[in-house]
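Got a structure for you, written out below as structure tokens; questions coming shortly.
Yeah, one chain of the complex is gone here, protein chain that is, but the others are all in their spots.
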Amino acid sequence: MINSIRILRNEINTPTVNSLYFHWDAMVEPGQFVMVWVPGISEIPMSLSLTGKEKCLTVKKYGDTSNALSKVEPGERIFFRGPYGKPFTRVKGKTLLVGGGSGMASLRPLIDKNASGVVAARSSDELLFKELFAKDRITVATDDGSEGIKGNIVDAMREIELEAFEMIYVCGPERMIKSIVDFVSVRKINMELSLERNMKCGIGICDSCSIDGFQLCTDGPTFNLSTVLTMKEFGRTKLAESGKRIWF
Amino acid sequence: MINSIRILRNEINTPTVNSLYFHWDAMVEPGQFVMVWVPGISEIPMSLSLTGKEKCLTVKKYGDTSNALSKVEPGERIFFRGPYGKPFTRVKGKTLLVGGGSGMASLRPLIDKNASGVVAARSSDELLFKELFAKDRITVATDDGSEGIKGNIVDAMREIELEAFEMIYVCGPERMIKSIVDFVSVRKINMELSLERNMKCGIGICDSCSIDGFQLCTDGPTFNLSTVLTMKEFGRTKLAESGKRIWF
Amino acid sequence: MSISDISTSIGNIHLSNPLILASGILDENGHTMKRILSEGAAAVVTKSIGMEERNGYKPPIVATDDPIFINAVGLPNPGINDVGEEIKIARESGKPIIGSIFGKDENEFIHLAVKMQEYGVSAVELNLSCPHVKGFGSEIGGDPTLVKKIVKGVKGSISIPAWAKLSPNVTNLLDIAIAASDSDALVLINTVRGMKIDIYSGRPVLSNKVGGLSGSSIKPVGIRCVYEVKSNLDIPVIGVGGIESALDAVEYIMAGATAVQIGTALWKYGRAVFSKVSMELVEFMSSEGYEKIEEFRGIALK
Partner (left out) sequence: MSISDISTSIGNIHLSNPLILASGILDENGHTMKRILSEGAAAVVTKSIGMEERNGYKPPIVATDDPIFINAVGLPNPGINDVGEEIKIARESGKPIIGSIFGKDENEFIHLAVKMQEYGVSAVELNLSCPHVKGFGSEIGGDPTLVKKIVKGVKGSISIPAWAKLSPNVTNLLDIAIAASDSDALVLINTVRGMKIDIYSGRPVLSNKVGGLSGSSIKPVGIRCVYEVKSNLDIPVIGVGGIESALDAVEYIMAGATAVQIGTALWKYGRAVFSKVSMELVEFMSSEGYEKIEEFRGIALK
């Protein structure tokens, strides 16, 4: 079933990111996503960046679909199906949220009084949702050094005592996640990672999001670190639109 | 969905009537029926003659299908779908059950300490379920006078103070019901009548059981007296297997 | 906002709402049709009527397993000579009665259509598509030459409109639709050939074994057929197949249908389905800001 819901407001977060707010009375948990259809263009996976009664999609403009989506105006409709996917595991203690690219979108519902954040971007104005963390709980990295540490997300993580957290949640493009996984490797930490891959069906049918025989859309997108460490395809090969195996 | 249930026992009630007992955990109310399929032969409507946890079909042997059905042995399966139809309205006070032909089958679940009965048949050995009533609560009529009143069911009803009952339930072939309706006409009594007509689908689709635009299988088979009195087709015309209007 | 107008017209036949009772469901008996019309259907199509009385198949004539609904009724009908009486009763409603007919060749169809016109029906519907009766189904509805001949013959013999009802059980629906395009409207679709086996008896359920699948399972097939035909031909289409709610009806109308027919949904909702769907339609239209059906008819074709 396709939900068609009029949005309440369209908020500009960064020059490349907008957030669309709307009411949708479905049970959604942090880490889950929907397939958003932009009629006439395409359909793309989007995490829910708010999971209470008010829901939100936080859209980074990459291509045609996300650009069109980011322009939806209050009162206009968005079309989507879901929610899909396995949510993050919730914990009681201190948490660290590590997001790159649009990754912070899916981590946003996890921001609470126990959460610290690591946000990375190319430059200062692209840092997403860093203002939602308490000042002393946020570590920032930018490629160009315009804010925080000059460097990538792993450079930011080096500054932090990772073992101090009950759970570390990570979300971002596979290449970024790969560098994080290589960095933490077999350290004794609890980490869940939300992966991103090409998705066509969103419901475990089409094989386009698969990794080591797991379907990201149904077995994931969240996986724990030890599962990711077993994945032979992770960070190495993925499927092109055609299904052809390609190397990162 | 077709239920396929093994019967527990097959009881001979009269030379032409058998009862098949089985467990079926469905909610059924007196007056409702099922469509019983005898693979390779046909499918016919049958009332439930017990509606508790143990259910029962009471089968009068008319033709191929009912004959085959009456021969099902303990441990063998019967196949049926349902329950279908509107049940009789239950009342608190004294009731009178009037059954002819196999009609007593659908009335049987209504037999309780408040119930009196009128049972009619061609001859003594065809009187169905009369033994289930208290001796002083049963009126019997036979065409050949071999037991009770010599005469038909209306002759038996003449002997009874009909106004004394909270509800009179009637079941039998349309011709018999017609004579009862003509007899009681507009008397001030509460009466519900379960009609019998050719049924093919049992679910309000095929029009073969229709009477005055009502479908017996979904609007009935039970109707109250005042509705039956408005029916122009009742007792006059019915539909042949082809759908052709035929006269009684 | 003014209240939405759900009326529509198919040629000169005006309908107070776009909902017509489909052929074969509760439309043999005149009183039944009259009651359904009084309870909200805008028009009814009669059971398909042939030259002679026919008993149809023995029960079981339906195999159901919600939402699956398969029937093999076998075209029971009183025959054209006796159906006049039923149509007369149904006509007391004052609403349009459409006479559905089936035959094995052009001459039978013409004879039946002329008789139906005599009985005062508003249009005839040519059943070119019964999926489970030998000699009347795909043998006719799958042959463009025969379809063209029948439609032409009937059109030349009567003055009331003739609708052609087509089957989805063909390799190329468009060929058949083109062959039938002399008619005043196409009715899409009849049932999809299907079958049910009971695994505890090991037997096909329907006495005829094969039957026609209808109801919600075939709605995507019906929508596809209407869309395909309306994308290619400029002829009124009446949509049928799996309509249970206004949302289903709207889907057909957006695919290009002028009106719709409802059959199997009576299984779930009874005769009340017509008033239910009408009410839902008014609701949908006013919440979406549509005042007339024309405003959204065929919009998915663009």
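Which chain is which? They are A, B and C, in the order written, and residues in each are numbered from 1.
We adopt the following convention: a residue touches a chain if its C-beta (ideal position, glycine included) is under 8 Å from a C-beta of that chain, and two chains touch if they have at least 3 such contacts.
Note that the structure is predicted; figures quoted are calculated from it, not measured.
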Neighbouring shown chains of the undisplayed chain, as defined at the top:
A, C
Touching the left-out chain: which of A:His23, A:Arg77, A:Arg122 or A:Lys150?
A:Arg77
Residue touching the undisplayed chain, where the options are A:Ile7, A:Val28 or A:Ile44:
A:Ile44
Sites on chain C contacted by the missing partner chain, in the whole complex
67-68, 70, 138, 142, 169-172, 192-197, 199-200, 202-204, 209-210, 213, 216-221, 223-224, 227-228, 247, 250-251, 254-255, 284, 288, 296, 299-300
What chain A residues would touch the chain not displayed?
1-2, 4, 35, 37, 39-40, 42-44, 77, 79, 81, 200-208, 210-215, 218, 232-233, 239-245
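Just so it is clear, only the chains that are shown with their structure count from here on.
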Mean of the CA atoms for each chain, then the mean for all of them together: which chain is nearest?
C
With centres defined as the mean of Cα atoms, the chain at greatest distance from chain A is chain B
CA centroids of chain A and chain B: separation to the nearest Å works out as 66
Scan chain A for residues touching two or more other chains and write them down.
none
Shared-contact residues (touching 2 or more other chains) in chain C
none
